[in-house]
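One structure follows; several queries about it will come next.
A single protein chain has been omitted; all remaining protein chains appear in their positions.
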Amino acid sequence: MLLNQFLLLGAVLFCIGVYGVLVRRNSVLVLMSIELMLAAVNINLVAFSAYHDNVAGQAFALFVLTIAAAEVGVGLAIVLLIYRNLRSADLDDVDVLKG
Amino acid sequence: MIAQNVAFGILAAAIIAAAIGVVRSNNVVHAALYLVVVLAGGAAQFILLGAEFVAWVQVLVYIGAVIVLFLFGIMLTRAPMRSEDDLDNDQRWPGLVAALFLAGILSSLLLDQWKWGATEIELTEPTRTTEITSAIFRTYIIPFEVVGVLLLASLVGAVLLARKD
Partner (left out) sequence: MFFLDHAWLVPLIPAVSFVVILLFGKRMPKQGSEVGVAALGASFVLACGAVVQWIQRVGDLEEGEGAGHALAAFGQSVGRLGAEAHGGPFVEPVVHHATWFSWGGVELGVGTQIDGLAVMMMFVVTTISLLVHVYSLEYMRDDRRFTHYYAALSLFSASMLLLVVADNTLQLLVGWELVGLCSFMLIGHWWEEQPNSNAALKAFLTTRTGDIGLLCGVIMTFFLVERATGEGSFNILQVNEAALSGDVGHTLLLWTAAALLLGIIGKSGQFPLHTWLPDAMAGPTPVSALIHAATMVVAGVYLGARLFPVFYEGFSIADGGVNVMALVGGITVLVGASLAFVQHDIKKVLAYSTISQLGYMVMGLGVGAWIAAVFHLFTHAFFKANLFLGAGSVSHSGSHHSFDMVRDMGGLRKHMPQTFITFLVGTAALTGFPLLAGFFSKDEILASADNNDFQFFFWVGMIGAVMTAAYMVRAIYYVFFGEYRGGDHAPAAHGNGDDLVEHHLADDQEAHGHGDAAHAGPHESPGLITVPLWILTFFSAFAGYLLAPMFHIEKFTEWVEPTGAPFFPALSHPEFEWSKALIAIAAAAIGYALAYLFYWRRAYAQDLAQRNALARAGKTLLVNKYYLDDLYEGVVVGGTKGPVARAAYWVNQHVIDNVLNLAGRGAMSAGRFTYNIVDQRVVDGAVNGLAVGTGDAGGAVRKIQTGRLQRYALLLVLSVGAFSAWLWIYTN
């Protein structure tokens, strides 16, 4: 196995996640896309850990995992609040800061 | 080695397909399920790379808790559980361009840095859990504690935010 292929996989997955963040209307779907990005980061970290034979990468992947979970929790709480105030989870409707 | 490459290839394809499914699906619940596939594939990749502990944690936490959380979120925000016309906003093409652009740059960078074929991963044995935990509880104890505090904060924050009063 080459490192490159994992890295490439991670890059592509990340970009798909970016696409999803930019394009999806529903805020939950945006959060899911963010999960995609984080997953890609995890793959990178673990691949490097295996390549360098260093356990730090895996440790950090665990940390990322944890943080992702925390972030999803808070994020969904915010989405809930938005939903309560705007009656809709559509991100296009959240434009109060429109200049 | 070939078996690992093949396995990698199948898994990679599955992951990519499922990821595209997440971002292109018209049904929110389908998207969540596609995300499950992505995460599962990711866990499998971890096993390929010898990080068994990480893989299992991913399955447990991500697929077990986070996806459930997503599904709850979908339910609570009354997202239609059926397919609807368009879950995309008007940025589709600019977003595609941006993603492709980013992809191109990332790949070029990566390939530039690590030449194809020059980096070979050699695994002798899967990583033992004690190594990870030793690393965590020794070298990375402070990040560990910080993450713990962060979890606490996010927990409190989420509860606070979502309270109805």
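Letters A and B name the chains as they come in the text, with residue numbers starting at 1 for each one.
The definition used in the following text is that a contact is a pair of C-beta atoms (placed from the backbone, for glycine too) under 8 Å apart; a residue touches a chain by one contact, two chains touch by 3 or more.
Everything numeric here is computed off the predicted structure, so don't read it as measured data.
Across B:F72, B:F101 or B:W116, the single residue that touches the chain missing here is B:F101.
Mapped onto chain A, contacts with the missing chain fall at residues 18, 21-23, 30, 91-92, 94-99.
Take chain B: the residues that touch the chain left off the picture are 89, 91, 94-95, 98-99, 101-102, 105, 108-109, 112.
The definition used in the following text is that only the chains that are shown with their structure count from here on.
Rounded to whole angstrom units, the spacing between the C-alpha centres of chain A and chain B is 7. The touching residues of chain A, counted against chain B in their complex, run 1-9, 11-20, 22-29, 31-33, 35-36, 39, 42-43, 46-47, 49-51, 55-56, 58-63, 65-74, 76-81, 83-84, 89, 91-92.
In the complex of the two chains, the chain B residues touching chain A come out as 1, 4-5, 8, 12, 15-16, 19-20, 22-23, 28, 31-32, 35, 38-39, 42, 45-46, 48-51, 53-54, 57-58, 61-62, 65-66, 69-70, 72-74, 76-79, 86-89, 91-92, 94-96, 98-100, 102-103, 106-107, 110-111, 114-117, 119-121, 123, 127, 131-132, 134-136, 139-140, 143-144, 147, 150-151, 153-155, 157-159, 161-162, 164.
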